[in-house]
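Have a look at this one.
Selected chains only, in their assembly positions.
Each chain gets a letter, A and B, in the order it is written, and its residues are counted from 1.
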Amino acid sequence: MMDVTAAPRTLSLERYYDVVMLLESYGRLLDEDRLEDWIELFDTQAHYEILSRENVEQGLLLALMLCDNKDMIYDRIFSLREANIYNLHYDCHILGLPRAAPLETGEIQVSCAYSLYQSTPEGVSRLFSVGRYSMLLVESDGRLKIRKQVVTVDTSAILTLLATPI
Amino acid sequence: MMDVTAAPRTLSLERYYDVVMLLESYGRLLDEDRLEDWIELFDTQAHYEILSRENVEQGLLLALMLCDNKDMIYDRIFSLREANIYNLHYDCHILGLPRAAPLETGEIQVSCAYSLYQSTPEGVSRLFSVGRYSMLLVESDGRLKIRKQVVTVDTSAILTLLATPI
């Protein structure tokens, strides 16, 4: 864990803006069901993982969903598109204020609380999930990409309903 | 729709800050029931519209509320103040991270997910609406104003209860 009590401003404003834009795209592309575009926010060495907060607090790093390379993420999206039957819904991600800190490796560590609402086609909305994104970003071809995304969900009780990415 | 997958940083940081300040004012003035001040965030050629997401996805651009000039917005607020009886409530808008992109016309296109909570005077809160703002901003007398605001609501089931603007 990064120590963030001191909260030094170590990333340039311009770079922080890039991080905000990446997070904004992340939430919006999921909301618009543009999953194929969403994947392209990830680096070629992508890692996507969902953990429950209860497990994390107990030191159990058992993933509820784990894709440890980009092909696995493609496969998951493909199976959502082609094979799975899941409840149709509209997503709405509201992301909180993000934190971003540069690592000595040149990567950028990001932490951001999220809330995710789902609505039925009939227009009934409910809170679906809250939790936190922990991301590792890299620069690739002059722009930021997600190398690693770990979603820690507080709302683990609904994970059996999990279909589309958080 | 703007293509936002590539997410280029095309607006200056200073201009993005202005957009954030405008959105912040938008939410807060509604929360504080300062509707007459909220109207002044709009340009003289103001357009305000609410669409349900279900309709948008089906290509039906039938507005659930439509004010296509500033006088119509004034009228609506005036009738809220003078004539309508509606449930008293406190609004609380939580806006997500916004996106802003300049158009060739000089206007700025803004997209921002919102969540709106309403609370009774007795202090019981509930989720009232989630969805997305799509705004067109113009510079007027050296400051940004809203020329067009289209609210796409995921939570269309509650629109019969709609009184104050979202």
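Rule of thumb we're sticking to: contacts are C-beta pairs under 8 Å (C-beta built on N, C-alpha and C of every residue); 3 or more make two chains touch, one makes a residue touch a chain.
In this text the structure is predicted, and so the values were computed from the model without any measurement.
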Shown here are 2 copies; how many are in the complete complex?
-> 3
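Here is the rule we use: only the chains that are shown with their structure count from here on.
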Could you work out the angle of the rotation that brings the CA atoms of subunit A onto the matching CA atoms of subunit B, rounded to the nearest 5 degrees?
-> 120
Here the gap between subunit A and subunit B, centre to centre from mean Cα coordinates and rounded to Å, is 26
Interface with subunit B, subunit A side, in the complex: residues 13-14, 17-18, 20-25, 27-29, 31, 34, 37, 40, 90, 92-95, 98, 115, 117, 119, 121-127, 143
Inside the complex, what are the residues of subunit B that reach subunit A?
-> 4-5, 7, 9, 13, 16, 52-54, 94-99, 111, 113-115, 127, 129-132, 153-159
